[in-house]
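Every protein chain except one is present and positioned as in the full complex.
Which chain is which? They are A, B and C, in the order written, and residues in each are numbered from 1.
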Amino acid sequence: MNEKTSGSDYILEMENVSVDFPVKGFTAFLKRQKISAVSDVSLRIEKGQTFGVVGESGCGKSTLANTMIGMVKPTAGRVTFKGKNLFELDRKSFKKTRRDMQMIFQDPFSSLNPRFNVHDIISEPLLIRGDATEEEMKARVVELLELVGLSKDDIDRHPSDFSGGQQQRIAIARSIILNPDFLVCDEPVSALDVSVHAQILNLLTEIQEKLGLTYVFISHNLAVVKNICDRMVVMYLGKVMEGGSAKAIFDNPRHPYTLALLTAVLDTDVDKEKEEIILEGDIPSPIDPPQGCRFWQRCPHAMEGCKNVPVPEVEIERDHYVACHHVNGFPDTDLPEGYDRPVKTEEAERKDKSHPLKTEESVESKTDA
Amino acid sequence: MTDKKLPIQQRMLTFLKKRAIGTGRFFKRIWAHPKGKIGLTVVSLLVIVAVFAPWIAPYDPYDVADRTTKGLTPSLQHPLGTTINTGVDIFSMLIYGTRISLIVGVTAGVCIAFVGAILGVMAGYIGGFADNLIMRTVDVLLVIPSLPLVIVLTNVLGRDYWIIIFIFVALGWGGLSRNIRSLVLVIKNSNYVKAAELAGASRWRIMTKHILPGTSHLLIMSTALGSAGIMVAEAGLSFLGLGDPTRISWGRMLAEAQGGGALLFGHWWWIIAPGIGIFLAVFSFMRIGIVMEEVLNPRMKQSTGIHKIFKTLSGDYINEVFDSMEETEQPTTSERSAAKA
Amino acid sequence: MNREQTNENMLAVRNLKVVFPMAHGVIRAVEGVDLDIKKGESVALVGESGCGKSVTSKSLMKLLDTPPALMRVDDITLDGESLKDYSEKKMQDIRGRHMSMIFQDAMTSLNPVMTCGRQIDEMYMRHQGMDKKEARKHTIRALELVGVPEPKSRARNFPHELSGGMRQRVLLAMAFACMPKLIIADEPTTALDVTIQAQVLDVLRDMQRTHGVSLLLITHDLSVVSNIAETVYVMYSGKIVEKAPMKELFRTPYHPYSEGLLKSVPKLSDEGKQFVQIPGSVPHPMKKPSGCYFHPRCPYATEECRQSMPPLEKRGEDRLVRCFHPLKHDAKEAKTA
Partner (left out) sequence: MKKSYIVKRILYSVFIFFVVLTLNFFIPRIGVDDPAERYYPPQGNMSDAEYEIIKELTREQYGFDVSTPRQYLNYLSDLFLEGNMGTSFRSGSPAVTDLIIDRLPWTLVLSVSTLLLGLIVGILIGVVAAMKRGRWQDTMLLNASTIMVALPAFFIALVFSFFLGFEAELFPAYTNPDMVSDFSWSLDSLRMVAYNAALPVISMAFGSIIGYAQGTRNAVIAVTGEDFILTARSKGLKPNAIRYKHTLRNAMLPIVTSLGMSISGLIGGQVVIEQIFNWHGMGTLFLEANNTNDYPLMMGIMLLLSAFTIVAILVTDLIYVLLDPRVTVGEKR
């Protein structure tokens, strides 16, 4: 990541950000365990673009988002927003800076105070800033309601009167009332009905065009990300697996994890034979993760060296980074013995055991014995 | 003209007006609740009796000169007779007893809600050391049997009823603040609080606008239920002869009845009357508490009575509903296009 | 796939209706649903929240509580046996033995204070009269079949000690324990992460195919449907709006709602930032619109659609559609759709 050094085009930059959480509990205290939620992540988000963060639960994408908007303080690294280091600001300018960043949450109902009416919910940020009169606020709320596709008659109603899609519209209206530059959308559609997904996604792109916003778009669905993101990262267990321009990644996905995620996406072209990659095993615990590649336990191509040789992010083509020994090859120094032996020999054995459908008889004889 | 530039008095006035309308609406909703009517009626009656006790009571039970024959059975002059040992009109004692019950119960109930809310919110929202300190104190308060502790403290501090209220409050906030705390923890982690923080809301605003209103149903309910509980406790204390010795209370009446020979002489009304007083007060406050919870809690759906609905459903109506879903015979598309042609 | 192709139905449901009387009106959850599942076939029932798909699945096993639900059905037949007039007692012998269910959230669907093994043992003990020891042997084998590593020790674990994927596998093992005739899977993978989802679906599909069990899969997720189902029923607001073989539905949907669903889901092959959207939202089950329930959201709606509910009509081999103006696809379109 060294092609551009001036920060002027970037609205947000993260440099080697890590976030650890202490593990609670008596025994954990003695062993000094920690959860590594985000580990050594660097990224740059260009103004006016949409930046995608893809990954499954526990991959650290929510922690990453919370760090971007200053809700979580990183254990290491720098977060620079519009050229200012977010965590070195004093309270006042921190608050002021943060007004330019807002967030949309996954579950719209829990993000709206059930006791407030629509006017109070949407106008709250304006009220807190405290430089608008009642009338101005009301006018602004009405304007925003219309922008997000609700009617001004809804202004006195309460969140529970609305459907999920409408609630998300209210949340969007609240998030843009202060004219922010930077909006983090944390799985904004995954709690909604399938038929309204497109509505919300279209609304978001429409607003982006109108207001020139920068988006960070968090999702587990690669198809959504492909269609609206300019640049993206794929995360797994707190680390970036693959990153860069969305086009490059989708045209030429290289990381085994990205490939696996891609096969999970709906393809309506049912006539095309699809190669399915099914990953083995569970997502491991983020408590004290492995030194090497964090994906090795589930990777179909894992080699002995992947377990403990740290994986650097390598630019394999313009604006396309992959962190994988299988793709990049191992570095030349300090390699353990037999580093390039595939792990899967013992794994394959286990796999055979766990898929008895393929070896029906052997199981039969085992259980009868 | 905007709100901001209005003089403070006018803003206060509009605020009060809003509050008054809100309160009015709140009571209307309680009244509308099927269980609310009894509670609200009885509580208002008790308040009226307490306030106008001197006018309602036929005799002054505090006046030593105003005594008649001892041990009278109920009559028109003495609806509940007189006491066997002192000859005081029991009905008048009953009326005056309302005062102490309500004062102690309601004052302590409100104060407990206040203290419990502040400490519960502090423990939940601020966390850390404050949380630890408050919750450990609660644990201690909850393991010491409360009535004996109250007795010891009245022995040490005195028995004036204000002191008794103070003791009840000092010992009674634990359970409430624990409940408030767990509710605050839920609200604190909700996304709407996060959104408010992002919008730059101060801790004060989050506490007063988001967190406290979220606990209001619990607070108001516990005020009512807490008041009821304190009334029972006060009656128990007075019954043991450890309440304020200068005041007539229902508990003390029971104690006098027991000690004064009501049991021996068969004057059962002397026992039943204060008992009914305690029962009515406690019952109505509890009723209101439960109704308030149902009215205020946004999560509480009125699921009551689904069985009742089922019982009242007529078979005909159900048949009608099912039949209305029956597919009507309609011409198929091909037939329709044929007809059109 | 080496299962015998017979045309006989494993499950046939005729005119299933379920209502929920409430204080302020009646919720019409299911309004006359017909379902046919052939032997060894996997059928998907697709719909959004509140369309009545979960209620349908529960009423097939007569698991709905009365109150609050009221159910009426012309007939339910399982493998030629009519369950319509079966008493609760007789249904208890059917459930688990001939028909079993997999639920959405394995965490809440498993008893938290009982080991996973015990919960599967119960199936063998109840339906096959085994003793504890024998049942446990079979349990371990069942767990092995669904790909649980170290099944012996896992059987002794409590649900909270397992990962989400493993818990869902335990539910699978339980459902397949007595090799029932029909398995109803109600959103079996919705609560899981995508890569885990793929594993569980894989196991479900393998199990279903190798054992020739009929499957009714209930889901809102079209990618799950495309992975596993042969026939698809699309449900909207309590009514079936379209039935078609899976591939045909994906190529040429006839109902505007099916089309909208298929198109509004983002796909990798899409270009540009615009998504095809269905306007409006699912109607509230107590305030359904007149006529065709989909007409307020339908781009092709006419006066006729506002007036009356279209019938569910046969349209081509094995396909049904409930629409006055079913979409037309010429041959060319069908290939590229």
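Here is the rule we go by: a contact is a pair of C-beta atoms (placed from the backbone, for glycine too) under 8 Å apart; a residue touches a chain by one contact, two chains touch by 3 or more.
Given the structure is predicted, the values throughout are model-derived calculations rather than measurements.
Of C:49, C:82, C:111 or C:153, it is C:111 that touches the chain left out of the display. In the complete assembly, the contact with the undisplayed chain comes from B:272, out of B:110, B:126 or B:272.
Considering the full assembly, C:127 is the residue among C:17, C:39, C:72 or C:127 that touches the omitted chain.
Across the entire complex, the residue among B:195, B:211 or B:228 in touch with the chain not shown is B:228.
If you put the missing chain back, the residues of chain C touching it would be 58, 61, 63, 67, 91-97, 100-101, 103, 105, 108-114, 119, 122-123, 126-127, 158, 160-161, 171, 174. Counting the whole complex, the residues of chain B in touch with the unshown chain are 136, 139-140, 142-149, 151-153, 155-157, 228, 232, 235-236, 239-240, 242, 254, 257-258, 262-264, 266, 268, 271-272, 275, 278-279, 282-283, 286-287, 306-308, 310.
To be clear about the criterion, only the chains that are shown with their structure count from here on.
Mean C-alpha position of chain B lies 48 Å from that of chain C.
Each chain gets one centre point, the mean of its Cα atoms, and the points for chain A and chain C are 31 Å apart. Annotation for chain A: no residues touch two or more other chains. Residue positions of chain C touching 2 or more other chains: there are none.
Those residues of chain A that touch chain C in the complex are listed here as 56-57, 163-166, 193-199, 201-202, 205, 220-224, 226-228, 250, 260-271, 276, 278-280, 282-283, 298, 350, 353-357, 363, 367. Here chain A touches chain B in the complex through residues 69, 71, 95-96, 98-99, 101-103, 105, 107, 110-115, 121, 124-125, 128-129, 133-135, 160, 171, 174-175, 178, going by the rule given at the top. Residue ranges of chain B in contact with chain C, taken from their complex: 302, 305-307, 309-310, 313, 318, 321-322, 325-328, 330, 332-333.
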